[in-house]
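There's a structure below that I have some questions on.
Note that one protein chain is taken out, while the other chains of the complex remain in position.
All chains are identified by letter, namely A, B and C, in their written order; residue positions are counted from 1 within each chain.
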Amino acid sequence: MADVEGFLFPRTATGASSLLPAPPWHYSGVTLTLEYRTDPAAVAELLPHPVEPADDDPGAVAVIWADWQSCSDSFEEIVDPVRSQYLEVFVVARCKYRGQHYSRCLYIWVDRDYAMVRGHHQGYPKKLGSVHLTRPVTVGKAGPRLEPGGRFGATLAAYDRRLIEAGFTITGTSESAGFVNALPMLHNRWMPAIESDGSDSVDELVTMSGYDAEVGRTFTGEFDIRLFDSPVEELTRLQPRELIAGYWREVGVSWRGGTTLERRVAPPM
Amino acid sequence: MADVEGFLFPRTATGASSLLPAPPWHYSGVTLTLEYRTDPAAVAELLPHPVEPADDDPGAVAVIWADWQSCSDSFEEIVDPVRSQYLEVFVVARCKYRGQHYSRCLYIWVDRDYAMVRGHHQGYPKKLGSVHLTRPVTVGKAGPRLEPGGRFGATLAAYDRRLIEAGFTITGTSESAGFVNALPMLHNRWMPAIESDGSDSVDELVTMSGYDAEVGRTFTGEFDIRLFDSPVEELTRLQPRELIAGYWREVGVSWRGGTTLERRVAPPM
Amino acid sequence: MADVEGFLFPRTATGASSLLPAPPWHYSGVTLTLEYRTDPAAVAELLPHPVEPADDDPGAVAVIWADWQSCSDSFEEIVDPVRSQYLEVFVVARCKYRGQHYSRCLYIWVDRDYAMVRGHHQGYPKKLGSVHLTRPVTVGKAGPRLEPGGRFGATLAAYDRRLIEAGFTITGTSESAGFVNALPMLHNRWMPAIESDGSDSVDELVTMSGYDAEVGRTFTGEFDIRLFDSPVEELTRLQPRELIAGYWREVGVSWRGGTTLERRVAPPM
Partner (left out) sequence: MADVEGFLFPRTATGASSLLPAPPWHYSGVTLTLEYRTDPAAVAELLPHPVEPADDDPGAVAVIWADWQSCSDSFEEIVDPVRSQYLEVFVVARCKYRGQHYSRCLYIWVDRDYAMVRGHHQGYPKKLGSVHLTRPVTVGKAGPRLEPGGRFGATLAAYDRRLIEAGFTITGTSESAGFVNALPMLHNRWMPAIESDGSDSVDELVTMSGYDAEVGRTFTGEFDIRLFDSPVEELTRLQPRELIAGYWREVGVSWRGGTTLERRVAPPM
């Protein structure tokens, strides 16, 4: 009988096998944020009681592509990039809880297992997907420059079906990268009981923010976006009614934990 | 504010987006089970208190490849096979808890997101990997026949490194497929608290078995196996000291839930 | 200066690095053949001069999924299955050349590099794709049995877009697996000149057949099929006008070479 170690499973005598290293986790990358308004009811129906719609502009959503490198405090993943590079795309709305406003991830897809499970820890409902985002270049003809007129494409597929495709064209520099994903996150962490009878072992409302956030070059622009159907997705319920704006930004941030706001648990046994 | 639905996240108004459909889940496939004895201390160090080593043959482990199709009770995944086919390889040992013996999965890799997260629900510490297993054939020269002399290969890689490779040769038919993975499973389900301070929101000991198990053709044989190092794996601590036997078997089983034996929870908030 | 060895590039002193081992190549697997009639003009427009449409039923095409293991005469790939297992889907029509009828592959996608380049050698216009085909099972609920009522799904995607999806239901056993892919193949092998000016270094018409073909269990059935658009595909020009029949069959075959019927070459330099 051992006292096993490790931030996550598999826990072992040394902890070296854990699917995730312990936080802090560091992230550096690029985000493309496309903000639009959808039917507010389509957002509201995704907010579990007692989370409420945002007071202002409750139909505003952001679809965000991110092209990351990430690592633990050992930084060893950076020089073994198969363990540090991944892409993700996620849909965010704002919501209200106990009178305070938050951002909330509604849907998210990512292309690596560690990033998927790290997201589950944080309350992101991550699935695996195939995510692509045009990169800017500084020389040659095969890519946009970071300047007005620079054109980017961004796509998502899962289970061999394209789910989202979007185009973005820079119109100028920007101070901000939008308002929808700008608040602390409010997520549910759900773990169904092994009994699989509809009960949850734990149902938590958590909040979190990164720290040491740094922003680099930021641009705004025009965009178009198309959402497609799948037997196991509901993105087309979030069709755009009105486009707001798009933003491309360099981002660095670290994360070391969040705060449990509410925890409903099954009884100890 | 909605009452969201879905067995797992993302939970929505309809439940259609859930990464997992609700159980029961049905499985049909083939397993290759390679049983050997390792240092009993290498098994014992992986058993968290109060789980104990098995009384008899505590160093016996099984490395099992499985080539599955699986589906929910709608059976729709069967005709969209990108959502039903996957391979996995897992390492099992036996253990004892409250005087009763169980099987327990120590390590496991799988090649699809739904199978990975389904495993997390069941307490399997699943990571993504690249898993391959020779298939038997009935015509032509490009594969073994299910008869003495039939040779199979089985491999695992993760993060672009080969972790296991094995060979198996049928010597005859068999009534059993080994003894290591033959008991109800005893797993821990761990969910670290969002505070990420080393505490767990929930730490459960669960047990489960499938139902409606059906076995098909079963063969025994000789095998060899090689375990390799990785910066994030510890398989080489489980080096074989003595090979026992290998088994190839057709298996069908269904699963609808397990039983929580022990639950330690963080206090409700 | 060495005399380099190897069936294909990279050629080296030993030949061990060749992307392809030398033939013969052995194949064992399963095919799902869906035959239908499309507009004969849609087939004719894909036949390069002097290849002509078939005399009878010139709009008949077959869409064929194949789930293979393959190997060289060393058979070593069989026990390293990452080098032997692949799936492909291809579209075949019949045609006529110098008064004789042949089968001809119009389009084809495969999921492994060696199978792709092996196809190029044989005149198959192979691209990479994601190919899935339901497998029959003998136990459990997660798959069809090889008997009337058994239902299969078959899909293709490339560049993150679904291109084909089909369903097949067994109605009974069958002697044949259709007539469209039943003749020797007639393929063009094209290699554009490095000058990339529209000229070809070599433009060959070749024919070939396997040898030691063995067929196993064969079933016929009903099917449905849907073809989808992509910016770099033209499958939707081959829409079904009339379904003929579907066939599931176990197949083994070997291949050691073909015959050049016609060769147009750029002048030696």
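Here, contacts are C-beta pairs under 8 Å (C-beta built on N, C-alpha and C of every residue); 3 or more make two chains touch, one makes a residue touch a chain.
Predicted model, so just to flag it, every value in this text is computed and none were measured.
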| item | value |
| --- | --- |
| Which residue of C:His26, C:Arg83 or C:His132 touches the chain not shown here | C:Arg83 |
| Residue among A:Pro40, A:Gly143 or A:Gly257 touching the omitted chain | A:Gly143 |
| Selected from A:Asp80, A:Asp200, A:Glu222 or A:Glu262 as touching the chain missing from the view | A:Asp80 |
| For chain B, the residues touching the chain missing from this view | 130, 132, 155, 157, 160-162 |
| Contacts of chain A with the absent chain, listed as residue ranges | 26-29, 68-71, 75, 78-82, 84-85, 130, 132-135, 137-144, 151-155, 157, 165, 167, 212, 214-217, 250-254 |
| Where the missing chain touches chain C, by residue | 1-4, 7-14, 16-17, 19, 22-23, 44-53, 76, 80, 82-83, 106-108, 112-113, 116-117, 120-123, 125, 127-128, 159-160, 188-198, 201-202, 204, 206, 208, 231-234, 256-269 |
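The rule is simple: only the chains that are shown with their structure count from here on.
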| item | value |
| --- | --- |
| Chain B-chain C separation of Cα centroids, rounded to whole Å | 35 |
| Distance between chain centroids, defined by C-alpha means - chain A, chain C (Å) | 41 |
| Approximate Å spacing (C-alpha centroids) for the pair chain A, chain B | 29 |
| Residues of chain B whose C-beta touches two or more other chains | 80, 82 |
